[in-house]
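One protein chain is absent from this view; the other protein chains keep their places.
Going in written order, the chains are labelled A, B and C, and every chain counts its residues from 1.
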Amino acid sequence: MIDKTMASCREAVATVFDGARIMFGGFGDVGMPGQLIEALRDQGATDLVAISNGAGGGGYALGGLIQDGRVRKLMASFPSPRAAAFRERYLKGELELELIPQGTLVERIRAGGAGLGGFYTPTGAGTALAEGKEIRVIDGREYVFEGPLKADFAFIKAHRADRFGNLSFRRTMRNFNQIMATAATTVIVEVDEIVPAGGLSAEEIHTPGIFIDRVVAVARHPQLFQPRKPGGAA
Amino acid sequence: MIDKTMASCREAVATVFDGARIMFGGFGDVGMPGQLIEALRDQGATDLVAISNGAGGGGYALGGLIQDGRVRKLMASFPSPRAAAFRERYLKGELELELIPQGTLVERIRAGGAGLGGFYTPTGAGTALAEGKEIRVIDGREYVFEGPLKADFAFIKAHRADRFGNLSFRRTMRNFNQIMATAATTVIVEVDEIVPAGGLSAEEIHTPGIFIDRVVAVARHPQLFQPRKPGGAA
Amino acid sequence: MTLSREGIAYRVAADLPEGSYVNLGIGIPSLIPSFLPDGREVVFHSENGILGVGPTAAPGEEDPDVVNASKEYVTLLPGSSVFDHALSFTMIRGGHITHAVIGAIEVAANGDLANWSVPGEKVPGVGGAMDLAFGIPNLFVAMTHVTSKGRPKILNACQCPLTAPRCVRRIYTDLAVIDITADGLLLREVAPGLDPAAVQAKTEAPLQIAAGCREMDVPATWSGVALRV
Partner (left out) sequence: MTLSREGIAYRVAADLPEGSYVNLGIGIPSLIPSFLPDGREVVFHSENGILGVGPTAAPGEEDPDVVNASKEYVTLLPGSSVFDHALSFTMIRGGHITHAVIGAIEVAANGDLANWSVPGEKVPGVGGAMDLAFGIPNLFVAMTHVTSKGRPKILNACQCPLTAPRCVRRIYTDLAVIDITADGLLLREVAPGLDPAAVQAKTEAPLQIAAGCREMDVPATWSGVALRV
């Protein structure tokens, strides 16, 4: 019987190896697999390449991994000025950054998952972020060639799962999670709840289990929900 | 107030012009906007370029348009040997066919909708369907360059819609419909039912209304449901 | 007289058409939804995956899974939808989002935009800014006319790294509404009490004055709007 559920985050991340390339889902704290990443901090793998929209925050999850000196390179679109751990390592030259426009980042990951060899996007043509890249004029407009991105592992977060690894998301949790699930050799998912097979209807499954290798249900970390004041700049 | 619903298929297809390029959703009869296409037969626009997975059947919907001599060119992956109207016109040389592998067809339409200039796919490299196309070796493997596809109109079918044009699909209705909705200037949808705004939860909307221009609710055509014998070849 | 941040937001809101799909940047643009004219229905997009963004969540009523692109807890209006980043950037790069209103560090007379790389900021971050600038057909800038040090932000040529070339369609500031045309900058409106020469004095690039150039229609006193004199 197919059963991708695992008892603990520790077990789910046990095979991560030094030098691994890992995609981390989430947009800020939403849809971010914090407890899997904390288990990875305990597990010890180092010299990692992280692919993520941001750079995490301070000492928790991706920010914690970076703080611990475990990330050699970050591929991201928006390492926030508030990402204190990243900022410190980056300014000391202890961490390499590849900055990628957000839409290009998700599209490169999609290309990796979809078996494509790359694509042309208008985004970035004529800017510093296209320097050194192939430019092609198509129908009178300049496009930048971008290659596929794949990874050894993807750490993602969903709301509910079944034993097949089928996933459903709540509200804005999907962000990078659905696409990252398609592009890594081993895909590990943190969920709020595991339901019986058939507990998710065919239409409400947002990510089919074919992409998923391991699923762990854990209660949300209370530290994660930190309402911010309305109207503040990000 | 945004309200994309229309009273009739006739009204919804009124602006289709001679020479228009039209995407038709559906896979066989499932998710196929038959009554919109029948309204287009009545409307009279001709010299059309049709983009569709198949070529329709006999005298109904796309098969009917072809039978009527209204389609100049078909871009498709699988014009079935049972597509009698297509077969007759094609063998007489009255209709041009561009044959495209199914995955490449949907990906070209996606590229059109997503603002991409094209992509490299492994599919077809070294075969007759890649003749004359750019081949690029990426990471040691041959890939074929394929450009984006867009259209003047897309005719699609969904299960439910609201006044914003948000769509939900049942079962295997999605097929080409979701992607075609992103790639045409004017997107016209046939649905089973229109629900009040808010009647579809955020999570159960499969295609957001931003892509949709016109929605018509019509009862299903009784001719469409024709159970076939199990096990037969297609 | 110059407009407050709210005054600028009010003026932009007046130009967003019924039925438009609009992405709003942080800062001044985030104030726009409260100023939409009564009865006008506009759908707000957030690039992390929302169409139909509603007001900020009331304190205590935040949903931990509902944030906007600025990571503020927001609400979802009836008819809203949620989706992943790939579809969200299909909406942006594919030109389906009809309008975006964003901030800028510099705008050039030819529509070049610089808003992602801040001078002196050593940690770069681009986010969705470039995709928006390349993808949205009606790209509006909402910003103060000059820097906090009084230097013009509307220039002959951008000095900061570009977000995208020739992408800005219209600029809304505390002093003026300026269109970017094939022939350069066209001054369409000035803040109440200002004349075109006063705007030109704070603008590096040359302004042409539109036939019918007039004062902006922004109420002087109005709940939520304060005009600095």
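The criterion applied here is as follows: a contact is a pair of C-beta atoms (placed from the backbone, for glycine too) under 8 Å apart; a residue touches a chain by one contact, two chains touch by 3 or more.
Only a predicted model underlies this, so the values are computations on that prediction, with no experimental measurement involved.
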{"item": "Displayed chains contacted by the hidden chain, counting the whole assembly", "value": "A, B"}
{"item": "Omitted-chain contact residue, chosen from B:G69, B:G126 or B:P196", "value": "B:G126"}
{"item": "Listed residues B:Q35, B:Q67 or B:N177, member touching the removed chain", "value": "B:N177"}
{"item": "Contact partner of the left-out chain, one of A:A84, A:A128, A:I205 or A:V218", "value": "A:I205"}
{"item": "Interface with the unshown chain - residue positions in chain A", "value": "1-2, 110, 112-116, 162-164, 166, 182, 197-198, 200, 202-203, 205, 208-211"}
{"item": "Interface with the undisplayed chain - residues on chain B", "value": "27-31, 53, 77-81, 83, 86-87, 90-91, 97, 99-104, 106-107, 110, 121-129, 159, 169-179, 220, 224-225, 227-228, 230-234"}
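Keep in mind that, in the parts below, only the chains that are shown with their structure count from here on.
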{"item": "Chain separated most widely from chain C, comparing mean CA positions", "value": "B"}
{"item": "Among all chain pairs, the one with the most C-beta contacts", "value": "A-C"}
{"item": "Geometric centre distance via CA averages, chain B-chain A, whole Å", "value": "33"}
{"item": "Length of the line joining the C-alpha centres of chain B and chain C, rounded to whole Å", "value": "36"}
{"item": "Distance between chain centroids, defined by C-alpha means - chain A, chain C (Å)", "value": "29"}
{"item": "Per-residue overlap in chain B, given as positions that touch at least 2 other chains", "value": "114-116, 202-203"}
{"item": "Chain C, residues touching no fewer than two other chains", "value": "76, 82-83, 89, 92-93, 135"}
